[in-house]
Each structure stands twice: as structure tokens, then as C-alpha cells.
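Working notes, beginning with the structure itself.
The complex is shown incomplete by one protein chain, all other protein chains being positioned as in the whole.
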Amino acid sequence: MTGAAADKPHLSRAHARELLHQMQRIRSFEEKCAELYTQEKIRGFLHLYIGQEAVAVGVMQALEARDGIVATYREHGHALARGLDMGRVMAEMYGKQEGSSRGRGGSMHIFDAAGRFYGGNAIVGGGLPIAVGLALAERMRASGAVCVAFFGEGAAAEGEFHESLNLAALWRLPVLFVCENNLYAMGTALRISESEPEIWRKAASYRIAAEAVDGMDVVAVEAAARRAVHSLREGEGPFFIECRTYRFRAHSMFDAQLYRQKAEVEEWKKRCPIRMFGDWAVAAGLLHPDEIEAIGREVEAEVATAVRFAEAGTWEPVADLRRDVMTPGEAS
Amino acid sequence: MTGAAADKPHLSRAHARELLHQMQRIRSFEEKCAELYTQEKIRGFLHLYIGQEAVAVGVMQALEARDGIVATYREHGHALARGLDMGRVMAEMYGKQEGSSRGRGGSMHIFDAAGRFYGGNAIVGGGLPIAVGLALAERMRASGAVCVAFFGEGAAAEGEFHESLNLAALWRLPVLFVCENNLYAMGTALRISESEPEIWRKAASYRIAAEAVDGMDVVAVEAAARRAVHSLREGEGPFFIECRTYRFRAHSMFDAQLYRQKAEVEEWKKRCPIRMFGDWAVAAGLLHPDEIEAIGREVEAEVATAVRFAEAGTWEPVADLRRDVMTPGEAS
Amino acid sequence: MSGTATYRDAVRAGIRDALIRDPRCFLMGEDVGRYGGCYAVSKGLLDEFGPERIRDTPLSESGFVGAGIGAALGGMRPIVEVMTVNFSLLCLDQILNNAATIRHMSGGQFSIPVVIRMASGAGRQLAAQHSHSLEVWYAHIPGIRVLAPATLEDAQGMLWTAIVDPDPVVIFENVMLYNMTGSLPAEVRPVDIDKAAIRRAGTDLSIVTYGGSLWKCMAAAAALAEAGIDAEVIDLRTLRPLDDETIMASVRRTRRALLVDEGWRSGSLAAEIMARIVEQCFWSLDAPLARVCSEEVPIPYPKHLEDAALPQVSAIVEAARRIMGAR
Partner (left out) sequence: MSGTATYRDAVRAGIRDALIRDPRCFLMGEDVGRYGGCYAVSKGLLDEFGPERIRDTPLSESGFVGAGIGAALGGMRPIVEVMTVNFSLLCLDQILNNAATIRHMSGGQFSIPVVIRMASGAGRQLAAQHSHSLEVWYAHIPGIRVLAPATLEDAQGMLWTAIVDPDPVVIFENVMLYNMTGSLPAEVRPVDIDKAAIRRAGTDLSIVTYGGSLWKCMAAAAALAEAGIDAEVIDLRTLRPLDDETIMASVRRTRRALLVDEGWRSGSLAAEIMARIVEQCFWSLDAPLARVCSEEVPIPYPKHLEDAALPQVSAIVEAARRIMGAR
């Protein structure tokens, strides 16, 4: 465990269990998804989050129910960590109408009004202005709620990244920008896509407070997110966190990974956020190996239930195709 | 005169005369344009450069014929300083076919292949990627030529600004970014459009060398541009200069200037780049007041000739409307 | 508020009314505040409503349009002004991939009550980059409503109708209309946007148009009347969804139709309406359909060439005559 986690001795047993549990839920859910993809139960693009679990789980700890979230096409982890029902997320992966988006969105477009989960956006950078707008709404209502935008380091090259940071800073909006720097945008390594590869430094151009954190360390991520959200709620304007992480799997299911060395992947796998945290928690006496096993079993059961739910789900009738293009009924 | 100019004692008499002459050409040309606009000889949008002359004139000193230039809709000054024939520029303002763009473009779209003057772009920020591409072509050909992009501080908020800086830096392209910070984008003051109003600082996000310079001081601008172009030709990658300047006139001819105080404008007018430089050159013994008067007469004659040329110009036949939508004749 | 006013005043009145009626409503865009709007539409609103509700934005079309969409998702009722359609290319992704899509894609969980206004059209000698009429692109997008008010009443009333609409609404204000004068109703009323309007009843042929071209068509109809041709002029008002009923009823009566559209000819909205007429009224037609659109060139700066590039009254009259003369 790195220093940052050691700085946080106030981790309760319950909280340690929760962190591990949430990360494991994501991991197991996605491993199942990969399997289901080969079985053609899941189709289209499937982007796995495996390796990055500490980011979504760490950040979500700092949020309240009233806060909004905008994510990317690699958002299963965020959805689950946010508390969306795994069965509904899995049904969405299948395209069943019991899914969180009625099956219409699939893997890349998980939405949940109740969880204030605003997608699931498959246009790189496209969610950032949305997050700024959500935060603007909160600010204008003085609700005290904040909005978190998750995005990859690849998005930092898009113009919308820049426009969004400037707007958020200019208007001092409560947006938490969480850059998940996994070093690759598809097959493009950070060093060939950014002249300044330290992404967090870009926040300085907008006078936005920023820090880089070990994204494989869930406790460090949580600590940074708590500091950031605290500052947001104080009205200090946006905050930027770069989480240094790695995706263990291919970009999507179609990727031969010609652009990186196996050895590099293996090196990073040694820093698996789940194993690292589990080992540390055991060593620190916060969790007993039996508990970890219990988590494993619990999660396995949850995944199995989710798959059953998805399998039992139904297809939206073709007659409903045009439903919800526009809002039905009277104006609000 | 500020310190920067004092740093440049090697100013020859001829060069001092040239600088003053070029600035005066722009000033007189544009004052004439304003008059012609009220006479409805010039129509559409007319954006005057008055007050900013030191920037175009200073930067152009550092360029060679082989270098490319991309400017904005406020580009008369750049066109003239680049050496475009004033008559052809004036004819363009009139929309006559003897104009530099056959009259098709008008005030906002002056082009000149011979001068490697690539417009005249009325989409804020739209010229920046073009400049990057021109520089890329030079680099791929190892021509040693550079490309200069002029743009306002308002453009710095656009995503294309960011994308262009990153690309130029990443590929170490010979682009000189010249931001003409005149404090307003139409009626929007810099402080309400940028959370970091020191535009030159944004270059750091891309590891681009940058400096801010007094844009009312033609010698300071020239010195900065020479340093920058030298660095570009050495292959050091792009360079960024923020020129602090001010437009003395309205944004366009439709602007009531509700957004700024008359006193502020008057304050800036005291720093008129032409008067300041003239006074200094006289004081420094570089120019005699008679020479300044001679420049005035010379420029007046040139403007009068240009107006006559434009007046005598002809309208492109309507039958030519579809000409040059596509390139005629055979593929290259 | 009644009496002589301009189209610009009408739009302003609509915005003002919305700001007064609905506290969730705010206006945002480049230069809407201190400058008063590039076409002076929002002049005075900053003083009345303050900078939180009349929000000047930086030059970041994708950013602030996306922020408007986000604010709408978050429960506000933003009116976003994109200065002109020419700059809206920079935010098309936000409009198509987010505003128009999120409702359906999320299984109907969210409505996005954003209103996006933009000036469009040519005629002011602003040259190629500042003279676009891309209404047809927007009318192609499922999930949004597209309005093109051509009268003062519509300019004012459609604003409120758009605000209460739970879905994204894009409003095109033709730049040549801003100075048009007329009278405004004493009271702001939402106008119905489901119906095209017959601006001139006639029996010989149907001229279908919208926006700035309406007035050219009205002038053409007057000229045609002198020549004994009685044209009906239909103002589409809403470009998406199109009011087929009104169009087809008219064409079935007149048996001839001319489409007038300032967009470039190929892939124009006029083409869409022609397609619908052929699909729905083929057997009622007594003559080929025809259209008057813009020439397929970037719009040039000089007046004579700009005029030549755009639909003109004379061309409309001629096309109508040709239709009447056919077989």
C-alpha cells in the first residue's frame, strides 16, 4: 500500500469491507460480461473497466445521493459503484427492457435517473459539457449538490475538455473532473497524444485546483475525492483529479493490443487494486481472509442473480421503437 | 517607449521608417474604410484593426516570403503588412473582381497565394488547425518555412485553440501562435471569458514556449517575433506570443460599445502604437519630423490610389457565380 | 407591448416573458449580456435580470450548448443562443448526440427542455462563412423540434411554446427579419406549433416555404395575382415535425406545388417536402413539382452575386409561371 493510504488510518473495518466489496463486484461483473460476450449474449462494443476499479469505487465514497454523475462508454464500474442494481445493469448489457435504459443503450449507455447517473456517453469528451451544465443547475438552485465527470486521458485532447474546464472555473461550478489516466486511448499511448502528458497540470491553465493520485489505491482515491468534494461544497469552484491507473484488458473486445507489450501489462497487474487493497487490509488487521472469501462468494451470487435476471428479461416490443423519441403527453 | 524597444538599439533609420510607414499604411487605409463604409461602398461586416497595428507590423518583420500566414476577419492590417497590394485589398473591400479574392470574400476573407496569405477566416479559432496543417506540410517537406497564426484572445476559449496547440507541440511544428489580446471579444471582456486571463500561460499546458509582450510597442513585438521565428527555424517546436493590445474602434460597424467605458478607450489611445513609435523615433534621432510628414503624404497617396483602383474595378459577371466551386480541368 | 415593434423586439418580448414566468429559465450565449446580443435581441435584459440569468459565455459553442443541455437535464429551462447557425457546426455533436438522443437512449428516463436559438440565412453580404441556412440538417434529427418563426407573433409566441416543451427545441431566426416591423399582441400568448399556416389562400398552386423566404413568396404571390395566377402560400413554421396535413390538403386543392427554400438545392428541405408530396399526393398532381433554392455555391460577398445566389421574388414568380404553363 502506498503512503496515501497509510495516511488514512481511520478506515473502519466496515468501510474496508465496503471498498473491497464494491471493487470485487465490478471485477466479477465484468469478468462475467467478457464471458457473455464470447457467448454473444452481449453485443456491440464492450469496454471493460478491469484494473481501474479503485477509481470509481474511491470517488463514489465521497458522493451523496443528490450528486450527479457523468461517465463514459467504460462505465459499468461507475454504475455499479454508484449503487445501480446489478441485475438491471446486466439486463442492459443484454439489451432487455428490464435494463437500466430499457435495453436501448447497452453497455455504453447506462442511465439511471434515481441514481442521478447521466450516462454512459460514447463520444469521447461529450459528457464534460453536460457535467458542467448539471453543476450549473445545482449552483443556480444553490442545492449544494455537486457533479462528477469521469473521463479518460484521451479526452483531454478534445476541445470540449478545454471548453468545459474553462466554463466550470469561470463560473466556479461544483464539478469534480476525474481523469482516469490509463495511459492509452485505444491504441494511442499518452506520450503520442499529449505534449504535456501530466494531465493534472492542464488544470492550471484554468486556475483549477488539481492533483494526481495513485489510481490503483482505492484509499488514496477516496481521500483525494473527499478533499475535492469538500472544496466543491464550500463553493471553491471545480476540482481536478488525475487518477493514474491502467486497464488490464483490451480497449474493447475487438482489440489485438498490438500497441503495448505483454510485459507492461503484467507489470501493472502486479498493482491490481483489489489484490493490493485486500492484502493490505488483511495485513493491517482490518479484514480477515475469511471475510475476503465471503465477499467473493457474495459477489459471485450477486452476479449469478444478475445474469438470471438478465436472462429472464424480455425484449422490448418492436412496436415501442418510436416510444420516447419525444416526451409523451403535455408540456411540463 | 518601453524597455523592450530600448533593448533594441540596432534599429536602423531605414527600418524605423519602414515600421512607421507600415503602421501608418494600415491606419490610413482603415480610416478610409470606415468612411467608405458609411458611404456604403463597403458592406457586410467590417472589423477595424486600428490600435493594433504594431502587432501585424512587428510580427511580419520576422517573416520571409516562404512563410505562411493565417489570420482572422480582422486581417486588413496583416494583409497590408504582409505586402499585399493596397489597391487589390481595397478592391476586395468593395467586392470588385480586381480584389485579392476576386471580390468574393470581402473584408473578412482576404487571400493571396503569392503572399502565402491563407485568409481571412471568420470562424473564431477556425484558422488555427489550418496553420498547424500548413506547418506540418513545411515540416514534412523540411522546407524551413514557418507558419504564423494570428487570433484574438477570445479564440483561446474555443476547443480548436487547445487542439491546435497540442498538435503543434506534439509534432514540434513550426507554428508561431500570435494572440492579439485586445481585452474584448466583441462585448465580452477577457475577465468574463477566461478563468486564467493571462493567455500566454495556457501555452504551458502544452509545453510550448511562450511570452507576453507589449503589443503597442512595435519594436518589442518585432523582437519577440524574431526570437520566436529563430527558435521555430531551429526546429524547437511551436512558439506562443501574447501581444497585449487594444482596439480603439468598435468591434464592427454595428457595435454601440456598451460594454466598455469611454475613459478606458481614451486611456489606451494615449498608447497609440503609431504616435508612440513616431515620437520615440524622433526623440532617438532616428526619424526627422519631416520624414514623418512625408510618410503621411506617401500613405495618403497610396490610399487614394487604392480607392481609385477599387472604384475603377468591375463586378464579377453573375455568369461566373459557380466558377471555382470546384477546381476546373484535370486532376493534378 | 402592442403597437409597432420589430421582429427583434418580438423575440426579446418572448424571452423576457419566459424569464418572468419561469424562474428556472435563463438565457446564455456569446454576448447576450453586456453587448446586448449580436443582433440586439437581448438588449436591456442584463439590466433587468442580472448576470446569473443573462449569462455571457466565452467563445465555446460546444461547451456552453452542452452546458445548456446539462442544465436542462438538471431541471433548468435554459435558452441558449448560438449567435448564428454558422457557429452551430461547432456544437452539432452536443445537439445530435446528446440533446436529441439521451431521452430515447436512456429508455425515456430524461427529458431535455433546452431551447436553442440561432440566427440563420444570408442577405447581409456577410460572405461564405456567415451566410448558411442549414435548417434542413436540424430537421433531419429525430428527437428535437425545429421552429422557424417568420412573423412577429410567431417569434414571440413560439419562444414560450418552446420553453414549455419538455424536449429540445431549435429556433431559427432569419437574419433578414430582425428589422421587420409589425404589431405585437398586448398579451404574450404561446402559439401552437403543430400547424403550418396558410399565409395567403389561393387556388392555382401551393407555394411552400418558411422563415425569411416567406416574405419573398408573399411578394411573388402578389405579382402572380396580377398575372392572374392565384397562389396559396404556406409557411411551414415548424420544420420538424412537418405538418403534412396542411401541406397535402393544399396541394390536393391546387394540384401544383412550388417549394421555396434558402438552403442549397441538393439535400434541401424543399426536397423533403417534394418527396412527401410525391408519396402522398402523386395522383393529385397536375404538374411536376419545382423548387427555388439557393445556388450551390458558398455565398459570395458582393451584393449582385449574393442576390444571384439566393432565391429571389423574380425567380419564384418565374418558377410558378413555368409550373402553371406545364402541359
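Lettered A, B and C in written order, each chain numbered from 1.
Just so we're on the same page, a contact is a pair of C-beta atoms (placed from the backbone, for glycine too) under 8 Å apart; a residue touches a chain by one contact, two chains touch by 3 or more.
Remember, it's a predicted structure, so these values are computed and weren't measured experimentally.
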Partners of the unshown chain among those that are drawn: A, B, C
Residue touching the undisplayed chain, where the options are A:Ile192, A:Ala283 or A:Ala304: A:Ile192
Per the touch definition above, residue among C:Leu45, C:Val65 or C:Ala100 touching the missing chain: C:Ala100
Residue of B:Ser28, B:Gln61 or B:Ser101 touching the missing chain in the full complex: B:Ser101
Chain B residues that touch the omitted chain in the full complex: 68, 70, 97, 99-105, 109, 111-113, 118-121, 123, 126, 128-138, 140-141, 159-160, 163-164, 166-167, 170, 323-327, 331-332
Missing-partner contacts on chain C, residue numbers: 62, 86-87, 89-90, 92-93, 96-97, 100-101, 104-105, 127-129, 132, 136-137, 139-143, 240-242, 263-264, 266-272, 274-275, 278-279, 282-283, 285, 287-291, 296-298, 300, 327
On chain A, residues whose C-beta touches the chain left out of the figure: 43-45, 95-96, 103-106, 108-109, 121-126, 154-155, 157-159, 185-189, 192-194, 255-256, 258-259, 315-316, 318, 321-322, 325
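Here is the rule we use: only the chains that are shown with their structure count from here on.
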Chain B-chain C separation of Cα centroids, rounded to whole Å: 36
Length of the line joining the C-alpha centres of chain A and chain C, rounded to whole Å: 40
Mean-CA-position distance for chain B and chain A (Å): 46
For chain A, residues that touch 2 or more chains besides their own: 159-160, 163, 166, 170
In chain C, residues with contacts to at least two other chains: 57-58, 60, 62-63
